[in-house]
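Input: a single structure, listed below in structure tokens.
Shown here: the complex without one of its protein chains, the others still in place.
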Amino acid sequence: MKPFDFFQPQSTDAAIAELVAYGPNVKILAGGTDAVVDLKHTPDSLGLVVDISRLDDLKGISLTDAGLRIGAGVTHTDIVTNLLIAEHAPALVDAARTIGAVQTRNLGTLGGNLVTCMPAMDSGPTLIALEAEVTIVGCSGKRTIPLGEFFIGYRKTVLAKDELLLEIVIPKLNLGKPASFIKFGLRKGQALALVNAASALWVENGRFKDARISLGAVAPVVIRAPKAEAVLEGQAISKERIDEAAKAAVTEANPIDDFRASRKYRSNLIEVGVRRTLTAAIDVASN
Amino acid sequence: MVDITITVNGEKRITSVPPETTLLKLLREKLNLTGAKLGCDAGDCGACTVLVDGVAVNACLMLAGQANQREVLTIEGLADSQKFHPLQKAFEELGSLQCGFCGPGIILSAKYLIDAHPNPSVEDIRKALSGNLCRCTGYTKIIEGVAAACRKIAGATDKAA
Amino acid sequence: MDDKARVGERKTAPKSLPATDEALRLPAVTKKAMFPLETITAKPREQTPSVGQRATRHDGRLHGLGQTKYIDDMSFPGMIHAKIKRAGVAHARIKSIDVSEAERMPGVMATLVGKEIPVNRFGPTYQDQPLLADDIVRHAGDGVAAVAAVTEQQALDALEKIRVEYQPLAPIFDPLEAMHEDAPKVHMGHSNIYSSKTVNKGDVEKGFADSDYTFEGTFSTQMVEQASLEPHAAIAEWDPNERVTLHSSLGRITLGRADLARVLVMPINRIRIVATVVGGNFGGKNEITHEPILALLAKKTGRPVKGVYSREDEFISSTTRHPFIMKYKTGMSKEGKIMARTVRLICDGGAYCSWSDTTLSKACILSAGPYNIDNLRVEACAVYTNKTMTGAMRGFGAPQVCFAYESHMDDMAKELGIDPLEIRLINAFREGSLSPTGQVLESVVIKDSLLMATERFGWKEWKK
Partner (left out) sequence: MKHRGKGIGCMWYPIGFTVAANPSAATVKVNEDGTATLVTGTVEGGQGSLTVLGQIAAEELGISTNDVHVVSADTDTTPMDTGAIASRTTYVTGNAVQLAAAKAKEILFEIAAPILDVKPDQLVAAGRKIQVKNFPQRSLAIADVALQAQFVHGRPPIGTASYNPPTVDMDPETGQGQPFSTYVYATQVAEVEVDDETGEIDVIYMSAAHDCGTAINPMLVEGQIQGGIAMGIGFAMQEEMLFDGNGLQINPNLSNYIMPTSLDMPDLDIDIVENFDPTGPFGAKGVGEPTAVPTAAAILNAVHDAVGVRITSLPATAEKILRAIKQDRIAGQKELSTAG
């Protein structure tokens, strides 16, 4: 690793002050599972690395008036073992369980996963399907936006240089919403998603209501599949509808062709993934 | 330089290292504890697994500064002159390891598992070890070793009770 | 910038170390279980007769305690670190290598290029491989220069400052294309085919004529990395008697020593190779790699020099398992007896021969499978391409041909309506069978193994 200076702020304010002071030559370190690997491959010396992994304001999982609040610094292991999440958003637990391996789940944070903004991140789809919102804090104060608007491009979020991701909130309305997550990888352990998908839906009188479908690793950022959702809205639950939605989702994605899988195969996985998550979410709803 | 106060295997040390030093480098090069291995330097192989405040992490993915004021357990601290850890015994008796390079990481990952889940299923063990690559053993005798250690621990507790 | 300046800019400068703290004065952390009081020698180690005992490994306890010393766990006073610059181009003529800027980098104590190596060619069969490419780069992982510096990072930084000017040469990657007469040549000479083998037994034409059915199949396999968990590592150290000691992860030390003597032009008794437990070999650590480079850097600097491959070095510069293309044609009687077989094997050797010659021989002989075939013809060749060289890896061609002959076998069984177990039992070698090379086979238990494995599996009762 090239030399850099290291700073462990005591508060988010102190962290932000450093971000402002240092300008572009700074890197934020949370769990480090991506950031430290990046640091090892950074060709030039960085000015400063700000370690936010111990900031208390980024920790904690709680029920608030807004919904289920998850601090950006919460690790994937925290998510896997948290009873509140297990109760109100179990699909998020399923997703967290598939991330990396035990060691990386112990280090890696939910915020880090979102901010690194890799297309294949496993935290994104479920949160987007549950219409999570994120709160960002910077010099000019806090702002809250839908997670879907947080991602803007390959490894690129709306975060300004002086901003930190503070927390993620699953809105109250969507707590307990039947949802399901699936991931396809090249092996069973430590798999990086070829495609991942999450669906969340209510079932009302045997009909789909507010179905939300989100896909990862199929576009530069995690996406929602509004056309597929529209196929379902208000329709009676049937295998045909699910198949139709799954096919529609394929048209909304733009997966890449790379050494890990072809575009065609990924498209197939999208269809299967959407079908399986919808079916699983319906199962959850009916139990 | 960053100043680090760290407790390793129960012994407190204060040291100062360049900020870009990983916990793995601190352990291996500064503290002479070479049990944790460098296999990939990217968090893929798990050969550098150590416990930080009781939690299994990849020492190659943690900066030494992040381990400041924390307790680290490396493979060298698992046994003392009186007693081996049951995992170490079981691994020796069953021939769980071959070249042994992945061993320290595997044993600590297994310890992390059984500290929280003293009676894991084979599937639990597989999941707990999926971050530790091994090229020699096919994991079979490693899994058997973890299961045997758990039985031994359970037996010892039963006797005590 | 120096550390003081870096810290000085900080508003929250780190607290100075508390000089009163005892922990500051303590040496490195020690192992607690160096001399365990508890003895746990398992019985099988103490019993006689010893053959057949499930004796515990002599190194099993050290492994579990984290006390097995691999090369990278060793260090010597004054030891410095070496790194190798990889070409990053698949086929090119080196016009010039300029290490002057690298030599001026902080901490750098020496550099080395191929022309400084006394005999810059090695290899277990043909000496066709340079230790550091000096004239032509034949695959992207070829080393072109090495640096020894006080720290690993300084060595890596210096690598970036080495300027190599290349004249690109046409590369060839596909083994079938490489066999064409007009294909670019990886090495000098008129052909990229550098090894050919044949096995002929019986009368293949007659065998096919006597067959009721003929089947054909083409199979291919990929390039595979040994992926030992321990990367290649070595430390070179000289003594004043001009003797060099290499602590190395090498798995074949006596022959490695002979190779070192040849490339360094030294008497064998002035070279000592000491190995420890190799952290996984699988064929990948069976020949010298960076050892002579480290030895020469150690000589230049008068310091012990350690070299440890990065995981990327492991992949791009060390040997791999050969990709094969395998064409099978087999004549069968309607009862499921193999009457004749022809096999054609093309093995992609990558940039250097390494162990290709023996891989090809083994693949050739084994390609018939463990079956009695009276009429057999196998033709095999190995071809150079501008890819990472292939060499020894667990099986020397056998996993490749086994995949082919066993897939082919099941295809034939299906067509003939014979159970896969049955067709193998019909054809399997028995005691005294003649191998494809005419060798009388002894201690043959292929049928026993077929019956044992399928019985354990529950082959006959098994239902979908």
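Letters A, B and C name the chains as they come in the text, with residue numbers starting at 1 for each one.
In this text, a residue touches a chain if its C-beta (ideal position, glycine included) is under 8 Å from a C-beta of that chain, and two chains touch if they have at least 3 such contacts.
Predicted model only: the values in this text are computed from it and were never measured.
The undisplayed chain touches these shown chains across the complete complex, A, B, C. Screening C:V277, C:V305 or C:I418 for touch with the missing chain picks out C:V277.
Across C:E101, C:D135 or C:D448, the single residue that touches the chain missing here is C:D448. Touch with the chain omitted from the figure is made, among A:A179, A:I242 or A:A261, by A:A261. For the chain missing from the display, the contacting residue among C:V29, C:L366, C:C381 or C:L416 is C:L366, taking the whole complex into account.
Residues of chain A in contact with the chain left out of this view: 101, 184, 186-190, 192, 259-262, 265, 268-269, 272. Touching the omitted chain from chain B are residues 39-40, 42, 44-45, 94-95, 97-100, 125-127, 129-143. Seen from chain C, the chain kept out of the figure touches residues 41, 44-59, 88-91, 139-141, 171, 173, 197-201, 217-225, 227, 250-255, 257, 271-283, 285-286, 311-312, 314-316, 320-321, 358, 361-362, 364-366, 369-370, 378, 386-388, 392, 394-396, 398-399, 402-403, 405-407, 410-411, 414, 420-421, 424, 428-429, 435-439, 441-446, 448-450, 452-454, 456-457, 459, 462, 464.
Criterion: only the chains that are shown with their structure count from here on.
Ranked by separation of Cα centres from chain A, the top chain is C.
With each centre defined as the average position of its C-alpha atoms, the distance from chain A to chain C rounds to 40 Å. Residue positions 1-3, 5 of chain A each touch two or more of the other chains.
Residue positions of chain C touching 2 or more other chains, listed in rising order: 7, 153. Per the touch definition, chain B reaches chain C in the complex via residues 1-3, 5, 8-9, 11-16, 18, 20, 28, 30-42, 45, 47, 74-84, 87-89, 91-93, 95, 97, 99-104, 107, 133-136. Those residues of chain B lying in contact with chain A across their complex are 2, 18-20, 22, 41-44, 46, 49, 55-58, 60-63, 65-66, 68, 109, 112-113, 126-128, 130-132.
On the chain A side of its complex with chain B, the touching residues are 1-6, 8, 29, 31-33, 36-37, 39-40, 49, 51, 53, 77, 100-104, 106-107, 188-190.
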